[in-house]
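All protein chains of the complex are present and in place, except for one that has been dropped.
Chain lettering (A and B) follows the sequence in which the chains are written, and residue indices restart at 1 in each chain.
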Amino acid sequence: MKVETLVVPAATAPARRRWGLPLALLLIAVLPLLLPQFQVTLFNYIGLSSLVCMGLVLLTGIGGLTSFGQAAFVGIAAYLSAWLGTAYGVSPWLTLPLALIVTALTAWSGSLLTLRLSGHYLPLGTLAWGISVYYLFGNLEFLGGHGGLSGIPSLELFGFELREPSSWFWLIWSIVLLSVLAIRHLLDSRPGRAIRALKGGVVMAESCGVDTRHYKTAIFILAALLAALSGWLYAHMQRFVNPTPFGIHAGIEYLFMIVVGGAGYVWGALLGAALITLLKTQLQDWLPLLFGQSGNFEGIVFGVLIIVVLLCARDGLWPALCRWWPWRRAAGITVVPPAEPLPLQPKPARGEPLLDVAAARKEFGGLVAVRDMDFRIAAGEIVGLLGPNGAGKSTMFNLISGVLDATSGEIRFRGERIDQLPSREILARGIGRTFQHVRLIPEMSVLENVAIGAHSRLQVGIGAAMLRLDREAEARLRHEAARQIERVGLAEDMHRPAGSLSLGQQRIVEIARALATDPLLLLLDEPAAGLRHLEKQALAEVLDRLRGEGMSVLIVEHDMDFVMNLVDRLVVMEFGQKLAEGLPLEIQNNPAVLEAYLGGVE
Amino acid sequence: MTFDIAILLTQDGLTNGALYALLALALVLVFAVTRVIFIPQGDFVVLGALTLASLQAGHLPPTLYLLLALGGAVGLIDAVACLRSGRAHAVGRVLLIELGYPLALWALCHWLLPLSQSLWLHALLTLAIVVPLGPSLYRLVFQPLAQSSVLVLLIAAIAVHFALVGLNLLGFGPEGVRTAAFSDAVFEIGSMFIASQNLWIVLVSAVLIVALYLFFERALYGKALLATAFNRTGARLVGISPDLAGRLSFAVAALVGTVAGILMGPITTLYYDSGFLIGLKGFVGAIVGGLASYPLAAGGALLVGLLESGSAFYASAFKEVIVFTLIIPVLLWRSLKSHDRGSEE
Partner (left out) sequence: MTTSLRLSAALALALAATAARADITVGVVVSATGPAASIGIPEKNAIALGPSEIAGEKVRYIVLDDGSDTTTAVRNARKLSSEHQADIVLGSTTVPTSMAMIDVMAETGTPMVTFAPALALTSPVDDKRRWVFKTMTGDDHELIPLLAHMKATGKQRVAYIGFADSFGEGWLKTAEPMLAEQGFTLLARERYARTDTSVIGQVMKIIATRPDAVMIGASSGPAALPVMELRNRGYRGDIYLALGATFGDFVRIAGSKAEGVYAPISPAAVQADFPPTLANRDAVLAFVEAYEKAYGAGSRNMFAGSAWDAVQLLQQAAPKALQQAKPGSAEFRAALRAQIETISGFAGARGVYHFSPSDHAGLDRSALMLGRLEGGQWRPVQ
């Protein structure tokens, strides 16, 4: 493998990165000395909101899970620390770990309730939870009820009490900076790619070996922890808590912040928090001039503003800003250095039985989609599953890949029954797959998309990723992804966003991703559907190369011409049943097949 | 608790529950057709009641100006769209409809208000003013976002809610309103008293619920509307414009909200910001129904009403906590029932 040839060194990006951190540190050190005190205070509040928003970006913008309940997590931590501090005199440094643990446990139990459910239940559930937690705070006697708790101890750091806004600025913004670094590290790692893959759908992520429940729970807890950190800081900075800052309107406001800033971007969280906070302070001065009286008119401005942002810049202002900023556009192309190859599964000997489908049957209600199908695939063989639209090919495919459970019958892989296993388990046994409707993450690069495929071949924890202890493993994963991309001939497009490729190339990227899972059998779901002639040719070349390497493949297709020269053997389905099986030439001349395909031969 | 109290609480719970059920159905309908989780549903209740109160007080309701503003905006957008697509001749018609309607209504209010104090007239005018706001909002905000995810639509809905609450305050002020009752009669059945207004609420709600149900489950056009929810392109192919379906569903939601506001006005005091919690309680009902099933949603909403009046009696401080935590067992049940893997959104 000549992976080194893939490397395109880039000048701009690393240079910028080298300057970024010292510049940020300098700003944090100097700003509070330069700015008037009130501005410093404003920045402190922006920092506190940024923490919550970063969690929300991870959860909502990147993970695709919407929560209105983040303010409640802020409140739980703030109240816990406030209560322990005022009632029992517990030091804030002791309440911090406690607050984090309690919040994490709350988030975890919440995730058990909601994360299994699809889309809109989580936002609605968190909406209700945000409201009930607010009233709960207000009605619990020991938490000071609606009046709140005052006299919360301030923080002491190295024997020095934090009183001035500027000392809080240093603490808060150091924490914000560390969180930004940690989250950016996380996103650029194995678990981070898994989290970003969640948006591509559960089926795709699971088929790459990503435990989606685990990662959903993880980001839910992570977002709650960031909120808790913010709440703990809030309680000790403000030294007074009452229910209003943790109500449902605050939860909605956090969501507004990331929508305005850019929900999919860590920097969007900071931008949004800053914009909304500053806007709120300014509106107080401007609105009475505009309306001639005071009222809750912020709501009008915010409402209209959000609608305008949604209509004009749906991804928020951060990406819009990036397009504007000329130097941002010079996308850094990172080097993919050679690294130790990933471990491989032992390959079966050529001709060894691989897949054995026996009397597989799938019924939906009264409809029999697959009626007692039988066929086999041996190692090194390329088999086509052919049939007109609606013949049950896709259902058959889903039975093998574990998206659907068979109603009856057996599917065995290397002698082991897999027909009731979930797709992640099936992948673990060595079956990789592609999707008819391409499921790539369009804004991720080709390299990153393919690296998702290698997810299950190496373990890297979320903590290790945040602390950058994963660089060796990461290099191996990226190297493996680069190797697979070269294998399918897309080396030149490795660093482009997957969404910018043509459909044919995207299909090939999907094959590379499936190859990165180190499969013993490759399942291709209508790879040629919708492709133009040249694209089909390119695809055929890739498949031809795989055949040369001895890969076992099952292609589901309805385009007979495409598979004819590619496969060793064909299985033809119609009305959920096997119509014929044999060599391509035999099938081509089988009258029953011709009948099914052409509606009868004259 | 004595029998009398139980009866009273049930009566109160059912009255509120019927209104929540009405809202829950509108929410389910809007979600089914447009995938919008319509948070401002409750704000329409308030708009209805506040507009009616302002008519009863002999003022021109500020909602008229909102209608005019939204109509102007819609007219402008549609006119530009017409010009762009080379249908210049349609511009006049578009502007005439969008601006002419509110202006005609304004003139009508001017003329009729000093002439008649009829409750029915005021209620009709209220409907004429508030209901068209629904489709206008759809045209301005949600139609351009129609292809977006449920999340984006939800956030847009919340943004609309914020704007409406602010406009309510601007137009009507912070004072609460209570409208005149349709009838003050009180029926005595055995040992219990039933205010006729409560009967009105339950009856009108029931009629509307059944009408909605029949329309969307039985009538062909209603079914076709629902079909757009599942397949927008398909619906277009069979001749149903998703835009029209969206506007229609918003009109129904606005109608339901306004009717609920008119019904609620005499039995309670409504403030400019009362809508949020009222709408959300309808939501809890809708969630019980999985945002899909009409009968379950209506049942869920009735349950919310009963639970609310029960908890007001037993533990009034924790009423909201109890009502909104009802969602948790429902979610738990749905979560246990759900198939662990497979289905995508």
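The rule is short, and it goes like this: a residue touches a chain if its C-beta (ideal position, glycine included) is under 8 Å from a C-beta of that chain, and two chains touch if they have at least 3 such contacts.
Not measured: the values here are computed from a predicted model.
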Per the touch definition above, residue among B:116, B:183 or B:316 touching the missing chain: B:316
Residue of B:78, B:98 or B:273 touching the missing chain in the full complex: B:273
Sole contact to the chain not displayed, among A:193, A:216, A:239 or A:439: A:239
Touch list for chain A against the chain that is not drawn: 36-38, 41-42, 45, 135, 138-139, 145-148, 150, 163, 165, 234, 238-242, 244-245, 280-281, 284-285, 288-289, 292-298
Absent-chain interface as seen on chain B, which is shown: 1-2, 5, 8-9, 12, 15-16, 174-176, 178, 264, 267-271, 273-274, 277-278, 308-314, 316-317, 319-320
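The rule is short, and it goes like this: only the chains that are shown with their structure count from here on.
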Computed distance of Cα centres, chain B from chain A, in Å: 36
Residues of chain A defined as touching chain B within the complex: 60, 64, 66, 112-114, 116-121, 123-125, 127-129, 131-132, 135-136, 139, 201-203, 206, 252, 255-256, 259, 291, 295-307, 310-311, 314, 403-404, 422-423
Touch list for chain B against partner chain A, complex: 31, 37, 141, 144-145, 148, 150-152, 154-156, 158-167, 169-170, 174, 273, 280, 283-284, 287, 291, 317-318, 320-321, 324-325, 327-328, 331-332, 334-335, 338, 340-345
